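Left out: one protein chain. Kept in place: all the others.
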Amino acid sequence: MKKIVPVIVLALLFAIALFNDSALELSPTWSWVVTILLGLAMVVVLILSMTGKMIERRIVFLFVGISLVLPFFMNFTMPLNVSPVVQTLYDALNKLPKGSKVLASFDYDPPSAPELQPMADAFVKWAFRNDIKVIIVGLWPQGPLQANLSVEAAMADPEIAAKNPKYGVDYVNLGFQTGNEFVIQGMGTSFRAKFPTDLYNTPYDSIPLMRGVENFSNIDFVMNLSSGYPGTVEWVQIAVDRFGVPVGAGNTAVQAPQVYPYVESGQLTGLLGGMSGAAEFEKATGEAGQANTFLLSQSFAHLVVVGFILIGNVALFIGQNRRRAPLV
Amino acid sequence: MQFDIGIWIAALLTLGIISFLYKDNVIYKVSEAIFVGVSAGFWFISLFWDNIYRKFWVGVFPDPTSGKEPQYILFGGVLLGVLMLSRLFGNKAGWISRWPLAFIVGATAGLKMITFLASNAVAQINATVGNFVAAVAAPTFAGLVTASTVTIGTFCGLVYFFFSKEHKGWFGGLAQVGTWVLMITFGASFGYTVMSRMSLLLGRIDFLLSDWLHLIK
Partner (left out) sequence: MKREIPLIITFVAGCVFVIQYFIPHWPFNEFEQVFTDWFSIVQAFAIWLGALSLLKFSMLKIQRRQKDWYMSVIIIVGFAVMVAYGAYDGFVGMNANPAYSFRDPGTHFDWLYQNIYTPLTSTMFALLAFFVASASYRAFRARNFQATLLLIAGILVMIGRVPVGDLITQFLPESYRAANLADWIMNPLNATGQRAIMIGIALGTVSTSLRIILGIERSHLEG
């Protein structure tokens, strides 16, 4: 029996993958029913834990999986507030006059895309909509290619397509350069020395947007999207503290808490932290995107994790009280 | 019937890794072995083209039309790099790999020393004291509370990490406050770590449900 169940589940999945053509969506009523059932299941876990029967870890895994999968089919919307650090970044970008040059450093790869790609998409769309020039670079090899995905997503917007942003004039992709923080250091002296050609091997001097751009002093703002090293910390240490260029950042949620001191000290002009930061930035810029869609699943998952933490602690306290209770 | 071989391979490998949640099995071990081999190959060839070819080869043998002079000094880097590979031959020959290691460690130490001092020490201390002074100069209740929290919290946190004096009496009290601040910090980091891991998992689930199973648009 144990061996047959996975085989049946796999066969079902293969059949759906091969033959399914239609999306599945739960009505609001069914969405509530499913939510209540999930809540009741957590109550059952609470009762079992209170009686001393800790549930097996595979059941915990199942709860996490269900809490992430089901919201994809649900029809709930929740209000979202923009946090101060996100608002700071948005306000700084909004102050840039039309025609300003923003250096966008894409320092991440596809595994970090669920958190950072929505930020990138919202930023590029906002830039094109507001006539901000974007110079794309990458300290990670895949970064410039992720940037191209954001540009493609922006061009799919009819309003932006009507504006017809031109490559080389309104935006340019200088590609990836190896060297980590040494690249940032070198850019402080000369962009041309570090990026002699763009991603498509066009010489630096042949790119209209790069005429007159020698180093950071010709850049109005740096927008960094980072998931590790090299990333935001290096941009702050070198671009901000050595060359004085303002930098705003989007980070994965693992890295975000560690860069808050830079936000508090003013070295970093705003911060987008993880999926919620991406969703808040989408709201601030008015660019509907994937982060807001994912946030429902994120909410359910967080509730499940918090629920399990509280259940575990309730079980602990009840167990302690039982041991302390005098024998009658 | 829809069948994109790339998406199917990605989906099967994803399910193979996830199967570990049920129990360790052969499919997981195979997926893991593929991961290890492919990762090593990816970094091997990426660094060849990005670092060895683009830095060394193009530097030493530049395009004649570019007008650049050959930089023969880059042979020094390759020499150090080749010495690094001596570690493959055990301890007898491996001692020479200390030279490139010394170079890497020295360069990193030199760069990090100054940048960490400037950005992570001086600038942070400046902000801690400066913001407090600014809050006292133009006092508002919220501003004073925030600035005091930051200043006292940072100081107490640093006291906690000072192990040259025993944490007793008033000093121990400050270290205790530092511990509380650090616990809140770690709790916040834990919360964000959960958020990050869930986001990564959401990315995979989105791929399976939309690209593979076509259950969502």
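Order of writing sets the chain letters: A and B. Residues in each chain are counted from 1.
Operating definition for what follows: a contact is a pair of C-beta atoms (placed from the backbone, for glycine too) under 8 Å apart; a residue touches a chain by one contact, two chains touch by 3 or more.
None of the values given here were measured: they were computed from a predicted structure.
Considering the intact complex, the chain excluded from display touches A, B. Contact with the chain that does not appear here is found for just one residue of A:16, A:41, A:303 or A:318, A:303. When the missing chain is restored to the complex, the residue among B:35, B:61 or B:171 that touches it is B:35.
Residues of chain B in contact with the chain left out of this view: 6-7, 9-11, 13-14, 17-18, 20-21, 29-53, 55-56, 59, 71, 73-74, 76-78, 80-82, 84-85, 87-88, 91, 95, 98-107, 109-117, 119-121, 124-125, 128, 146, 149-150, 153-154, 156-158, 160-161, 178-195, 197-198, 200-201, 203-204, 207.
What chain A contributes to its contact with the hidden chain is residues 54-55, 57, 60-61, 63-65, 78-81, 83-85, 109-111, 141-142, 145, 178-179, 182, 185-186, 189, 199-201, 242, 257-258, 260-261, 263-264, 273-274, 276, 295, 298-306, 308-313, 316.
Definition applied: only the chains that are shown with their structure count from here on.
By the touch criterion given at the top, residues 6, 10, 13, 16-24, 58, 61, 64, 68-69, 72-73, 111-115, 141, 176, 178, 181-182, 236-238, 240-242, 252-254, 256-258, 261-262, 264-267, 273-276, 294, 297-298, 301-302, 305 of chain A touch chain B in their complex. By the touch criterion given at the top, residues 1-3, 8, 11, 15, 21-22, 46, 50-51, 54-55, 111, 115-116, 118-120, 123-124, 126-128, 131, 150, 185, 188-189, 192-196, 198-203, 205-206, 209, 212-217 of chain B touch chain A in their complex.
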